[in-house]
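Left out: one protein chain. Kept in place: all the others.
Labels for the chains are A and B, by order of writing; each one numbers its residues from 1.
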Amino acid sequence: MPKVVVDWLYVGVFAVVGIVLTVIPLVVVWLLAPRLSLPQKQLTYESGVIPFGQAWAQFNVRYYLFALIFVVFDVEVIYLYPWATVFRDLGAFAFYEMLVFLVILFVGLIYAWRKGALEWV
Amino acid sequence: MGELAAFVILSAVILVPAVIVVTSRNIVRSALSLVPTFLGVTGLYVMLHAEFVAGIQVLIYAGAITVLILFVIMLTEGGSGTMVRQVTGQVPLGAMAATWLAFLILVTLSRTQWPVAAGPPPQYSVQGIGTAFLTNYVLIFEVTSLVLLISLVGAIVIARREE
Partner (left out) sequence: MPWLLEILKAIGLAVLVFTFLAVVGAMYGVYLERKISGWIQARIGPKHVGPYGLLQTIADTVKLLQKEHITPRRADAMIFNTAPLIVAVAALLDWVVIPFGTAFGRVLVVRDLNIGVLYFTAMASITVIGILAAGWSSNNKYALLGGLRSASQMISYEIPLALGILWVAMVAGTLSTVGIVEAQRGGWFLFKVPPLGLLAAVLFLAAATAEVNRVPFDLPEAESELVAGYFAEYTGMRFALFQLGEYGEMFGMAALGSVLFFGGWLEPNLPAWLWVALGLAALGVAAFIRFSALRTVYLLRPILSLATLGVVLCAVMALGVAFGRAPVLPSLLWFFVKMFALVFFLMWMRWTYPRLRLDQLLNLSWKVLLPAGLINLLLTGFLLTVAR
């Protein structure tokens, strides 16, 4: 079996074994712990105040903007990974190509900065 | 034999959550079911020996895009857990259209000759991909940066206009 498949087979087994081993303490708790369901215990925690209204937050576009800028820069980082491993063997022109790529995305970052998309308040 | 078993397991991991995504009445549960689907696709990439693509599938899809979707859902009305009607009165028409389409696809698949490509498979290693897009496919690579820039600018323009 090729190395890649065996590597990720290990990853898969780790995930399954991890889930099983983390469920075991939860099962132990289910066996040992008391289960007394009182209405006061089920109330949502709000520093002693009884909560009122639906539990959702006001929509604020800044969360979406941060997540979006993160997706764009994550895709950029993906292009950097193969470049980082081969650029030395390819010489100077590989560096200049990546320079162009990064400058274009840097312009994007500066645009976002100037337009206030990176402000939290 | 082992490959077939692996493919069947991965397909189950992909398709069952995908059905939940489409039919669940709770939007957040629907969005979270995308994660096993993406991880199953990672498994398929690994079976094709494309490990770099598998790695970035987890990083981008399960790590970034799911987070983006969840952010938007949790901040709108869907995030309050209200039940959404997924099944409307158009079920019979929809079912007919879906069956007809499935039939067409199966017939086309079974009638096509699938030729085996000559020569070695393309380079899927990280070094191979890097060399490819820095030498043969440079133009596509640079244009990708422009596509990313445009999507960034466009999203900021749309989002800021609602202020």
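Here is the rule we go by: contacts are C-beta pairs under 8 Å (C-beta built on N, C-alpha and C of every residue); 3 or more make two chains touch, one makes a residue touch a chain.
Predicted model only: the values in this text are computed from it and were never measured.
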Checklist outcome for this item: Touch with the missing chain holds, among A:V11, A:V61 or A:V107, for A:V11
Next on the checklist: Which parts of subunit B face the unshown chain closely enough to count as touching?
Outcome noted: 2, 26, 28-29, 32, 35, 51-52, 55-56, 58-59, 62-64, 66-67, 70-71, 74-75, 79, 81, 125-126
Item to check | Hidden partner chain, residues of subunit A it touches | outcome: 1, 3-4, 6-7, 9-11, 13-15, 17-19, 21-23, 25-26, 28-30, 32-36, 41-47, 51, 55-57, 63, 66-67, 69-70, 73-74, 77, 80-81, 84-85, 87-88, 91-92, 94-95, 98-99, 102, 106, 109, 113, 118-121
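Here, only the chains that are shown with their structure count from here on.
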Checklist entry - Contact residues on subunit B for subunit A in the complex? => result 42-43, 46-47, 49, 51-52, 54, 56, 59-60, 63-65, 67-68, 71-72, 74-77, 79-80, 126-127, 129-131, 133-135, 138, 141-142, 144-146, 148-149, 151-153, 155-156, 159-160, 162-163
Next on the checklist: Give the list of subunit A residues in touch with subunit B in this complex.
Outcome noted: 2, 4-5, 7-8, 12, 54-61, 63-65, 67-72, 74-76, 78-79, 81-83, 85-87, 89-90, 94, 97-98, 100-101, 104-105, 107-108, 111-112, 115-117
